[in-house]
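The structure follows.
Of the protein chains in this complex, one is absent; all others appear in place.
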Amino acid sequence: MWSTRVALAATAALAIGLTGACGDGDSAGKATGAGQGGFTVPKIAARQSLGAGEGRVNLVAWAGYAEDGSNDKKVDWVHPFEKQTGCKVNTKIAGTSDEMVTLMRTGEYDAVSASGDASLRLIASGTVAPVNTALVPNYADVFPGLKLKPWNSVNGVAYGIPHGRGANLLMWRSDKVRPAPTSWGAVFDANSPYKGKVTGYDSPIYIADAALYLMSSRPELGIKNPYALDQKQFDAAVALLKTQRGLIGEYWSDYTKEVQAFKSGDSVLGTTWQVIANLAKAEKAPVEVALPKEGSTGWSDTWMVGAKAKNPNCAYKWMDWIVSPKANAQVAEWFGEAPANARACGLTADRKFCDTFHATDETYFSKVRFWTTPIAQCLDGRKDVKCVDYSKWTQAWTTIKG
Amino acid sequence: MDDDQGLTAVAAARPAPGPRRRAAAVLHRRPRLRLTLLLSAPLAWLVPGYLGALAAIFLTAFWTTDTFTGEVVHQYTLANFQTLWDEPVYRTIALRSVGVAAAVTLIDMAIGLPMAFAMAKVVRPRRRPYLVVAVLAPLWAPYLVKAYAWRVMLAHGGLADEVLGPFGLSGPGYGLTATVLVLAYLWLPYMILPVYTGLERLPDSLLDASGDLGARPLRTLRAVVLPMVFPSLVAGSVFTFSLSLGDYITVKIVGGRTQLLGNVVYDNVGAANNLPFAAAVATIPVVVMLAYLAAARRTGALREL
């Protein structure tokens, strides 16, 4: 009884919804205090040892994360895995973080490649279990800058194996935009000469980009973390984006669209990923990219194991495989992101790949604020205010686009 | 031995009618039972699968989503509709969407009517099937491919700019105009086909008669053709209007920064995982369409569908 009351009180005080902890009566007793974000984490034990493989593993993954040669014959790290471990891989491609959350909650999948805007939700709802990194030999070679981060751990307990990372960069047409921009101010300047040719990422999470810029341009707002915005800070970010809307030609949400827009010159300036810049250059579009002086937002994906995984041994084998130097080099190169395994850099087909993607450049990534789900209690540790949660971000995003 | 027994059994059964025959006889005598049996399968699909889904949408609209875990909270509230009503942006988007749907419908009528007329009345009957195929052919290409093709054509320095360039004009670029243009292209067959069918049923002699009585072609169009294909036009417009009202992909590809109701629904279902709010937004096109259908019904056009 007592623990149930505590859990309920914690819920009310923190004003966040909890499913695993208090939605189900039977798991309420298992609730054990708050994570660093302040939310309650269901107590689920990590595995202490591994058994024999179950013969199969069911994955939820981003497109390009589990290639079996069906898209490109030469791009295949699934079949070698199957051959080596005897675990047959069954992959479900998810389009959004929310789809991943929904799929994992069915309990039918063993592992997921969650981004930072999904991982915390999976942890809090008890959908995924902590990961015993000792059972993943290749974890040792993962860049320290990716280990035990807020989006893949709680209270120093690892909940997954880092897969790779990338930054949301500033891209521009070098023939149209002069001088070369060095600040995000270029995409937020109300008097921009590139009005109607600026592009932005079409997702509520793009509000964080505005917040990131406000951190340096309006320090008086006191933004410490672009994913932890109180109402006032949030309103300022939204106002900035509403001004920016006048400059926007179009928002982008997929590769091909942005590559084509920069190639034709419909967009000349805006946010991008390294891989898109590479593709655009490959198509002879005169573009340049940079990490602006304010730093940037970015993503870091994590392989997590389902709490109710039916094939946990194969799931662990897969996690170890995907961060093994060779496979990690392949997936990073195919998807266009910095690999998680430091030794992967020696095995990429393109010798300069890790340099291009700044894989070993911790100073570079220290400026990158990886995507995290904004929740009501501020992720930056503030207790005196409530932060604006992700559903409000979504509705605001609609308002911004008008 | 087995064969013999089989034959004997058949022979013995012959005098009494078989169960299939008896059932047929019962059905013949009871038309109501016949109708029930005939409709039971489609109704079994229609009621739960179709109306049920619609009801579920409506019901869901009164729930909310737990913002963190993404689970639906089954507690009745008008909060979603309150947000829809209070935020002027949703009204703007709803009006914009209806405007786009109306513009697309008008354009498709303006293009579809003469096209359908040429197909049904001008071209020789033997060549008509080819034209019907030509009109239908774009429907076989994937929607996305067509939308992207338009994206390339409307790009800066693309085909649209090149064609209009000599006249001192430039293409519309990405935006509302492009959205209307591409949607009008995508849904045109849905307008042409019902109008074509309607015109095909219009006897040629009526057109001859009108001319015979002294009417010039435009007069014939206004006084005979239009009133007679009006129901078909309305039927076609039901397609173009509702398809435009629900679209969210075209506008994402060529709409620039424009967003329509479909995008709001998509963003809330996909990115935000806020199914209840998406359902609340989705009731707007449903209500608009019901009003449209009610208006169409009064013209008698639904009989053409």
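To keep things simple, chains are lettered A and B as they appear, and every chain counts its residues starting from 1.
Convention: a contact is a pair of C-beta atoms (placed from the backbone, for glycine too) under 8 Å apart; a residue touches a chain by one contact, two chains touch by 3 or more.
Going forward, contacts and distances are computed from a predicted model.
Visitor: Using the UniProt record as the reference, specify the protein name of the hidden chain from among "ABC transporter permease", "Xanthine dehydrogenase family protein subunit M", "ATP-binding cassette domain-containing protein" or "Spore germination protein".
Guide: Hidden chain, UniProt protein name: "ATP-binding cassette domain-containing protein".
Visitor: Which chains here touch the chain that is missing from view?
Guide: Taken over the complete structure, the missing chain's partners among displayed chains are B.
Visitor: Please pick, from B:A160, B:V224, B:V238 or B:V251, the residue that touches the omitted chain in the full complex.
Guide: B:V224
Visitor: Which is it among B:N80, B:S210 or B:T240 that touches the chain not included here?
Guide: Of all options in B:N80, B:S210 or B:T240, contact with the hidden chain holds for B:S210.
Visitor: What residue numbers in chain B mark contact with the hidden partner chain?
Guide: 203, 205-206, 208-216, 219, 223-224, 227-228
Assume only the chains that are shown with their structure count from here on.
Visitor: When the centre of a chain is set as the mean of its C-alpha atoms, what distance in Å lies between chain A and chain B?
Guide: 38
Visitor: List the residues on chain B that touch chain A in their complex, please.
Guide: Touching chain A: residues 65-71, 73, 83, 87, 89-90, 92-93, 148, 151-152, 155-158, 173-174, 252-253, 255-257, 259, 263-264, 267-268, 270-274, 277 of chain B.
Visitor: Give the list of chain A residues in touch with chain B in this complex.
Guide: So the residues of chain A touching chain B come out as 16-20, 23, 39, 95-96, 98-99, 101-102, 121, 124-125, 202-204, 245, 248-251, 253, 256-257, 260-261, 264-266, 373, 375-376, 389-395, 397-399, 401-402.
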